[in-house]
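Left out: one protein chain. Kept in place: all the others.
Entry: chain A
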Amino acid sequence: MGCGRVGSQLAARLDREGHKVGIVDTDARSFRRLPDDFRGLTIVGTGIDDDVLRSAGIEGADAFVAVTEGDNRNIMAAQVAREIFGVAECVVRIYDPAREEVYRQLGLDTICPTKLVSSLAHDRLVAAMLARRERR
């Protein structure tokens, strides 16, 4: 769910790896981000609507990923996938660290880019400073 930069890249990769992929986005133009040889299903609509998810083939899906720009949309869609459709693996992107913590505790498989990027950047800075100190 969500065919932005992350969603399109992930969908294309899974498709190349031979998985059956369906991707949902509210804006049909987003699908232009997919490669020309993408064989998966593209559905226009909101992923928080069970009918839209159904037409994207969520019934019988093994995994669901919610990577729209909206934390709450991602959270709601992941819960629909898990609670209504019984999808075993639901990965959900949540930008807000406080929200991410709550939903991780509730058992969602969460990714918080805010925390990831800031800690990566921090580690690099620290490493760079240490390297400079060693050179002296």
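Everything below uses one rule, namely that a residue touches a chain if its C-beta (ideal position, glycine included) is under 8 Å from a C-beta of that chain, and two chains touch if they have at least 3 such contacts; residues count from 1.
Here is the rule we use: contacts and distances are computed from a predicted model.
Per the UniProt record, the chain missing from the shown structure is "Trk system potassium uptake protein TrkA", taken from the list "ATP synthase subunit a", "Trk system potassium uptake protein TrkA", "Branched-chain amino acid ABC transporter permease" or "2-oxoisovalerate dehydrogenase subunit alpha". Of the listed residues A:Gly22, A:Gly45 or A:Gly70, the one in contact with the hidden chain in the full complex is A:Gly70. Touching the missing chain, out of A:Cys3, A:Ile43, A:Val80 or A:Ile111, is residue A:Val80.
With the whole complex as reference, residues 48-50, 70-73, 75-76, 79-80, 83-84, 96, 98-99, 102, 105-106 of chain A touch the missing chain.
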